[in-house]
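For this depiction, one protein chain was excluded, whereas all remaining protein chains were kept in their positions.
Take a look at chain A:
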Amino acid sequence: MAERPRSFQEIILRFQSYWGGKGCAILQPYDMEVGAGTFHPATTLRALGSRPWAAAYVQPSRRPTDGRYGENPNRLQHYYQYQVLIKPSPPNLQELYLGSLDAIGIDTSLHDIRFVEDDWESPTLGAWGLGWEVWCDGMEVSQFTYFQQVGGHDCRPVSGELTYGLERLAMYVLGVAHVMEMPFNDPSAPIPLTYGDVFRQTEEEYSRYNFDAADTERLFRHFEDAEKECRRLLEPEEMDPKTGKRIVMAHPAYDQCIKASHLFNLLDARGVISVTERQAYIGRVRALAKLCADAFVRTEAGGHGMGAAA
């Protein structure tokens, strides 16, 4: 069993080294505002098509409605997820997962690890899968999903997805009661920094922005713009007249879909979307996600020209 880690970043580094060692490409976070690690094209798009894939990465994620000005011990509007996606899902994925817990110092002979039914669905991505939430001594530490559909497409082969809520897991492993008190770097470093040193101020700033300051009219406009831009990017002929190559702009279009999704989250946090309108907005984002998925499977990375999977 691995030594107990001493800081938030050490847990991240252990994951990077563990999953890297298991053959995953260690990617970097996607450079856009997303609600969860699943939105990274390395998950959403790469779960589509027949090409094998294995990636792991940290993804900063934003949930504007969860902002608590840095005061709540567990809730943050900006937090980190650790995300693993392997396609096709290997037969020993559960064992690999348990190995990752071991790697961050959770002794599975001393703790009660359980796989409790929890089916995952993302209405905005038109995606769903079956799996579990993983409990450690009664606390949910991960989400474990076998993707069945993304963007309305059946996943063939099926990807196995693991998502760890890094702050919560780290607080548990490090025995910290308030997220802001968690050591970010090693507590014995010359300049020891806590999670609060890094993020307390930004949590305050963004909470105020998310709840009160964001200009909703402008956000509505941005949403419409992103929606239009996404659709526009998928309209042209696949053949690029300048290079004479077949270039489907799936990723640029998907960026706009991500943007629309985040703008919707911001509008939601500002409380200007009613219950009935909510469904309509989610439907609009889902329509974009579906268009992007349709486009991605027409690209090389999406398995175009490979024929159907066996």
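In this section, a contact is a pair of C-beta atoms (placed from the backbone, for glycine too) under 8 Å apart; a residue touches a chain by one contact, two chains touch by 3 or more; residues count from 1.
Going forward, contacts and distances are computed from a predicted model.
Q: Missing chain, UniProt name, options "Ribose import ATP-binding protein RbsA", "Glycine--tRNA ligase beta subunit", "ABC transporter permease" or "Aldehyde dehydrogenase": which is it?
A: The record for the missing subunit names the protein "Glycine--tRNA ligase beta subunit".
Q: Just to verify: which one of A:111, A:231 or A:298 makes contact with the chain not shown?
A: Answer from the full complex: A:111 touches the omitted chain.
Q: Can you name the residues of chain A that touch the chain not displayed here?
A: Touching the missing chain: residues 73-74, 88-91, 94, 108-117, 119, 129-132, 136-139, 146, 148, 155-158, 160, 172, 220, 224, 274-277, 280, 309-310.
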